[in-house]
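Here the complex is missing a single protein chain, while all its other protein chains stay put.
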Amino acid sequence: SSGPAGDGSGSEGTTTGSTGAMEITLGLFTPNSGAFAPWGPSLETGTRLAIRDLENELDVSVDLNVYDTKTDPSGALDAMKRAVTADGIDFAQGGINSSVCTKIGTWASDNNVSYIGQGASDSLRGEACQPFMYMVYQTNHMMATTIGREMADVTDRWYVLYADYVWGHNAEQVVTSAVEENGATVVGTDATPFPNDDYTQYINNVANSEADGVALLIPGPDASRAVKQMRNQGLTDVKIGAQMLEDMVFWGLDHEAAAMVDIASMGWVNTIDGVGDFNDRVAEAGELDPFVRHAKSYTSADQQIRAAVRAGSTRAEDVREELEGHEIQSAARDIHGGGEMYWRACDHELVSPVFSATARDASEMQDDPYKQWFDVTDTTPGDDVVRSCAETGCTL
Amino acid sequence: MSRDSTAGVLERVGAIDLGVWQVPLGLLAVAVLLRPVVSHDLMLGYPQVASSFLIWMIIVASFNLLMGYTGLISFGHAMFMGIGTYSVAIALSSLAVPFLLAAPLGILFSAGVAYLIGRLIAHKGEIYFAMLTLAFAKSAHFVANYNPGGLTGGTTGLADGTTPAWIETSRGFTYVVLGGFRIDWYWAVAAVFVVGLLLLWQLVRSPFGRTLVAVRENEALARSMGVNVRRYKVWAFTFAAAFAALGGVLLEINNQGATLSELSIVTSGNIIIMAVLGGANYFFGPLAGVFVWMFVEEYLTDFHTLVLPLTEVPLLRIELTGVLAYWQFFLGLLFVVAVLVSPREGVLGLAKATVARLSARIRGESE
Amino acid sequence: MSTSSLRTLGLARLSAGGAAVWGAIALLLLVAFAVEPGLFVDQFVGGLVYGMTLVLIALGLSIILGLLGIVNFAHGALFMLGAYFTYQLMALWGLSFWIALVVAPLLVGLVGVAMERLVLQWLYDEPPLAGLLAAFGLALMIQEATRAIWGDTPLSVVTPAVLAQSADLAVTTVARVRLFSVVVAALVILAVYLLIERTDFGLSVRAGVQDREMAGFLGIDMPRRFVLMFFLGAVIAGIGGVLQGTAVGMNPTMGQQYIIITFVVVVVGGIGSLFGSVVAGLLIGEAVFLTPLVLRSLADVTGIGALAVPGIGGLVPYLVMILVLLVRPRGLYGQEGFME
Amino acid sequence: MSLLEVRDLDAGYETGQVLFGVDLDVERDEVVSLLGRNGAGKTTTMRSIVGADEPTVRGGSITFDGHDLLATEAHDIPRLGLSLVPEARRCFGDLTVTENIRLAAHHATNPRDVAAMFERFPELDDMRDRPARHMSGGEQQMLAIARSLVTNPQMILLDEPCEGLAPYIVRRIEDIIHEISENEGVTILLVEQNVAVALATADRHYLIDEGHIVDEVTTERLREDETLRQRYLGV
């Protein structure tokens, strides 16, 4: 699907200049407006941290251009086109929701631009995989499989509430099958509009079912709203399991509501052992306390820039050659707790550990110097939960 | 004596008395000049948006057939554009129907949906009509999100395999490759733009179009004078949908696929805003509106440091990145000011009034 | 007989087709009730509570639209401000919920007055679209200012202890904070009704709406009354915001989320009819809560699983609107010629 | 000093000046008419006096009962005892008859009794609770006058009260004008196209043409001077 060699666009494949330091322009796509705007600054902070580290360590000079995706695929695409054609970025990273990642990732690949996205949806993978698109976030499937196992341990009857869009649909399928594979049953499911702020209707459904537990497959602040409303409505003794939880969404809430989460699968959490001073450095930057998007952005920048330096080129083909099969050894691995992380060649997935976590008691939640509300209870190696190459349907 | 005496491209919808050549020449001028103007360093500085500008101009102009000419306000116009986009994207990605067949079918389909909805609601009162279009648009959005049979791709939309084989693209440059010829995508869009808007113009200046204006002006009177108001409205709605779908079809290639935002209410809202901003009273109003809106949006989003008075002479340098995360604030402000200054005439009306005032002054001085 | 009760009589004119529709609806509800009685009651009460929230937001919008002819797209933004002011007062300044409940709406009222004085008052004589567009611009500005001041991250306040638990209503349990919202909403509705239909102030406003200049010729200071009505509309939005903010939390897009559905409520009720807004709000509230249940019961009973369309709830208000407007072109209680 | 004094009034709209140096005096207890062709500026004069947004007064002075009206807020003018019954009546269509009257009473300094108005206008008594919109033109005209009278004004400005009314209702309006001026001591400035009505009710007549007061005549003279009528009124 690659087009003819570009003519006139100028910046295809910068190589090491004669003066020494390699110059790279990195385009970061982050939601500075729209539904995911609260996440926006964290992508930039994580990326800048990585760039600072790399510039110290390697002979490289990185120019960062930040673009607003507006949490909207069309808006993101406009930004991507501008970044490539007007600003001549060498490669790209960012994007949170799967629709944005799909849009800019596909376009980037079609146009020979290397791109690392942060979507978790399985619909971004498999048949949708692209030659120059990589995904840094653990997949829905990986996290659902992890939590599905744990949920079945906690109780037998679950009710699944899932956000009514691609990520949620996908999560519903994988969680349900994981729960059922492990011997528990799903007694009911509801698709909830996204975004939404009144969960009463679904909580009523839960309350009137035989379920002892609720699986929340709802992203963002909506998850925290749902939890809070369960508490207000008196459903304090049902178990709550949350898929791909991002603890940041709870921070606007009181501790008690967050404390209701019993188990969660997470892509990263700031209480991982071995995180080192990463947390402090993020906290210093000030905009948001450290959470998963900082780590994923850091990893994306770290990986793509290193690959370019290794290849001595920013051409998408060259970067691809360096990334495929590459096992991470850098600081990005340390902040993930040191488990095995590698770029699978067959579908450009970053296979990395999934974290199981539980909320601390309200009284033990720490707010200073940054919020630490969840503890890791288990770490599942990526290889244990990732789909096999054959299963994904990707034909790279 | 009245404002109809000044001729030219800026003529009002109602009393147009355009020379036969002015609109075609005006459209050609837009098509030819837009890209160099937009890509000039003082403007946006890069050419790739120009094709989007033209496509949105088609779409907003199609909306103005409703609002400006027929007096119907639709809150769901994006639906018809989106049907065009999705029809082509689905045809290419899942049905293996060639683009050149899918595009006209998509346009026909969109027009057909509009015809049916129009039959149902075209006679409803203004606000009620608008809200019903909103409801149908929401329903279309729901269906696409529901992803029936995996056809529409839900929120992710369709991206993979949605580009026809004769489109070549690399690092943002898109070409149409046909029988050994390689044409810049912009010129392909420009050709469709000129032809499409000429058709639209013919539509509004035809006896049919003049009747639409009468319907807008006074529906009850038109009816009592023998005009089947409802049928005219239904057909205006249908034609508007067809032209919107034409824009949508182009958008499919331009954006390489379809996404839910093409069907969203926000997009419908933006279409209205662009039409009003430009001046719904003018044939070229929507074009001006698209230009101003997209330009401001691109400009504000892309803008980090304000150097006054000139980049070469940096007396004052203002770091705006922090403020411009809130660029929509300024958009809102622009909007409020535009509405307050000239609620009905839009930017184009404002420009025209200014020109008239200036020329009057100059004439006054020379006497 | 007051004009609104005249309009109420419209309900008596039920056609045979209408009766069939109502009958079918009643039957469906019965089926749902038979299949899951406990859940049915829960959802019914839930729908009532949600409907009242919609009514509360729609009421201010309806006042401003019906009385001043301004399609106040910024009403959602005012609602949102109510919530954020609550955050400011409670979370940042440590004041109690009860103070916030009084002060935040008043502050929102002042913002509303500023909007009216600076922008909207100049557009009373323009077509409704102009007001709508200006209000849209204002909504954007308020939303962005809110982001700039309080950030993008969703926030919440600690629900006051008395309202934090659930209330046991024998047949169902409801969050107390929501029950409280219903009571406040009901009081506000009553107060607005009395103000507009029963006081001389209301009389003068109704007159001014029909013919502003003539009211002026009778010695009525209309601009001041319009400002007051705008203030009132904004205050009601603010009250809605305080309640919503306390029950659910606040985020910068909450205004946008609610404004469209609120318009749906106003239109279904019939533009210009406050009573219509109340009925429509409750109708839509119930429809949103009961439709999925009805469909699911139907799927159970018939064995056709496809009937239980997931996520249909979000579409229900629009389907209700299509149905109502196809049958009654001016909404449930709309006046002829108004805003058409 | 006259009750109402208009001096050298210049007024107009965006589209141009309409009144040029209009002078008018109305003494207490008088009935004075202002006559002229369509578009002569009669309504414009009335509206200038009551301080309407349009037209814009560009020069001159208006004094009522010693108060400078140009320096008075429009909505304070009725409280001085000057009331307008405008062209086309302009009753509040959605309000009932009672509400229309009550409303006016409410905003007057020293209103008359609302109930008394129904005795005064028995034709309104039967339709107290009817929205004004559902009343005939003649009834609406009565209502408009009642609405004005209830404020207990010193002076009423009547703008074409008989326009579009059937002959017998015109008769009734004439009677009402007589009654309120003679029995109730209300001063009246009347604008009419129907010269017969003006002749039957007013003592003095100003003739206005293209925004200029061209003559001031007695009823006697107007009745006899056909050329004058022909010239300025087209009758």
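In this document, chain identifiers A, B, C and D correspond to the written order of the chains, with residue numbering beginning at 1 in each.
Operating definition for what follows: a residue touches a chain if its C-beta (ideal position, glycine included) is under 8 Å from a C-beta of that chain, and two chains touch if they have at least 3 such contacts.
What we mean here is this: contacts and distances are computed from a predicted model.
Asks: Looking at UniProt, which of "Inner-membrane translocator", "Succinate dehydrogenase, cytochrome b556 subunit", "Probable branched-chain amino acid transport ATP-binding protein LivG" or "Acetyl-CoA decarbonylase/synthase complex subunit alpha" names the chain we cannot see?
Replies: For the chain not displayed, UniProt's protein name is "Probable branched-chain amino acid transport ATP-binding protein LivG".
Asks: Counting contacts across the entire complex, name the shown chains the missing chain touches.
Replies: Counting the whole assembly, the omitted chain is in touch with B, D.
Asks: Out of B:F208, B:Y299 or B:F330, which is the one that touches the chain we can't see?
Replies: B:F208
Asks: Of the residues listed, D:D23, D:E163 or D:D215, which one is in contact with the missing chain?
Replies: Only one of D:D23, D:E163 or D:D215 touches the chain omitted from view, namely D:E163.
Asks: Tell me, which residues in subunit D touch the chain that this view leaves out?
Replies: Residues 37-39, 134-139, 163-169, 171, 193, 195-196, 199-200, 233-235 of subunit D touch the chain that is not shown.
Asks: Provide the residue numbers of subunit B that touch the chain removed from this figure.
Replies: Touch set of subunit B with respect to the missing chain: 1-4, 12-15, 17, 20, 202-203, 205-211, 213-214, 217-218, 220-229, 231-232, 235.
By our rule, only the chains that are shown with their structure count from here on.
Asks: Chains touching subunit C and subunit D alike, please list them.
Replies: Per touch definition, common to subunit C and subunit D: zero chains.
Asks: With subunit C excluded and the rest untouched, write the groups of chains still joined, or say one piece.
Replies: Minus subunit C, contact groups: A, B | D.
Asks: Centre to centre, by mean C-alpha position, how many angstrom separate subunit A and subunit C?
Replies: Each chain's C-alpha centroid was found; their separation is 37 Å.
Asks: Let me have the rounded angstrom distance from the C-alpha centre of subunit B over to the C-alpha centre of subunit C, please.
Replies: Here subunit B and subunit C have centroids separated by 33 Å.
Asks: Distance between subunit B and subunit D based on Cα centroids, please, to the nearest Å.
Replies: Roughly 53 Å, centre to centre.
Asks: Can you list the subunit B residues in contact with two or more other chains?
Replies: Subunit B, residues with two or more chain partners: 145, 325, 328.
Asks: Can you list the subunit A residues in contact with two or more other chains?
Replies: In subunit A, residues 40, 164 touch at least two other chains, as defined above.
Asks: Among the chains present, which pairs are found to touch?
Replies: Final set of chain pairs in contact is A-B, A-C, B-C, C-D.
Asks: Can you list the subunit B residues touching subunit C in their complex?
Replies: For this pair, the touching residues of subunit B are 73, 120-121, 124-128, 131-132, 134-136, 138-139, 142, 145-146, 265, 269, 272-273, 276, 325-326, 328-329, 331-336, 339-340, 343-344.
Asks: Residue numbers of subunit C touching subunit B in their complex, please.
Replies: 71, 119, 122-123, 126-130, 133-134, 136-141, 143-145, 147-148, 260, 263-264, 267, 271, 309, 311, 314-315, 318-319, 321-322, 325-326, 329-331, 339-340
Asks: Note which residues of subunit D are touching subunit C in the complex, please.
Replies: These residues of subunit D touch subunit C: 50, 52-53, 73-79, 83-84, 86, 90, 92-95, 99-100, 102-104, 106-108, 129, 131, 147, 151.
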